[in-house]
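Notes to accompany the following structure.
All protein chains of the complex are present and in place, except for one that has been dropped.
Here is chain A:
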Amino acid sequence: MGASSVQLFPEFLAEVLGLPGVLGEVVGALIAAAVVGNIVLAFTGVAGPWAKRKITAAFTDRLAVNRVGPFGLLIIPAAAVQLLAKELIVPEGVDRPTWDIAPIILPASALLGFSVIPMGRLGPINFQLADPEVGFALVFAFASIASVSLVMAGYASNNKYSLLGGLRAVAQNLAYEIPLIVTAMSVVIFAGTLQMSGIVGAQTETLVTIAGFDIPAWYAFVNPFAFVLFLTANMAEIGRNPFDIPEAPTEIVAGYQTEYSSAYFVLFYLGEFVHIFLGGAILAVTFLGGASGPGPESIGFIWFVVKIWGFFLFTQWARSALPRVRIDQLIEIGWKGMLVLSFANLVLTAVIVGVIA
């Protein structure tokens, strides 16, 4: 495929800085990773203290964060200072250092996922850090490390609510990761590659032309069934309503994060938001044509940002409107429903692709 012809972000930086060979690769990679990481963290910074509240307020007919700065935007630094200035309370009997490592693993794993996501072009820059041939498998691997963090936190907190939250996280991830990945495999069968840029590239063709409008061959249009399956499994994967079971504040008091305060809590909170954005990014790449959209290719990054924020909006919408399912119901939906459907989807796709191609 034509993927290797596109210049990646680190290569671009090495070229701009004029550094040749290994040195250029290392310096370019470090700077590029820092830039991408900070972009994602900036998203969460806006999303957590500000956008989330604004969105929820809009859904629930009320005002929110409108006191500090224009549109309440200065709540972002205020919240940052406030959260970091809080005392870190370490409960008696927590299992250290597991208890300390858990809040680092969650944001780290979600951030790692962004290393292979093709986020599109902005001017001359192509926001993608690496494009390995197994990129698609890699991103799911990174994303599922998150549940390790939840189990660690739940187990190490020496709190029964946290333990229940950790157990729920495991059960939920087992029930949903398999349908998620099996559904994603049906896309791989279409695209014929595990490389992220290849999957995006395969969606740029035109599916049909209706009244002069080209409908692109996004897999959401090619296979809407798989899209809905993937979206559902993705909500469970990132643990949002109606599948926010590991947290369930009104039942098990925030589950695995009950005992975390101050900076550790911020890390968890951050990790969750990065995870939502990673979920949105995977969804965009797999089903929504990645960075493609109207206009020149050089503004693709903007379309990509719109898509992942659109997914974020969707999670908040679900949070405002949908009830939470019960843990046994979730497992039933996962193992008895989604798993069967996702395999049916996979087999059907394989047969159709096999017959046509």
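The rule is simple: contacts are C-beta pairs under 8 Å (C-beta built on N, C-alpha and C of every residue); 3 or more make two chains touch, one makes a residue touch a chain; residues count from 1.
FYI, contacts and distances are computed from a predicted model.
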Per UniProt, the name of the complex member that is left out, chosen from "B(O/a)3-type cytochrome-c oxidase subunit 1", "Nickel import system ATP-binding protein NikD", "NADH-ubiquinone oxidoreductase chain 49kDa" or "CbaC protein": "NADH-ubiquinone oxidoreductase chain 49kDa"
Option touching the unshown chain, where A:Pro10, A:Pro179, A:Pro242 or A:Gly300 are the choices: A:Pro242
Selected from A:Ala220, A:Ile327 or A:Leu346 as touching the chain missing from the view: A:Ile327
Missing-partner contacts on chain A, residue numbers: 56, 59-62, 160-161, 164, 167-168, 241-242, 244, 248-253, 316, 319-329
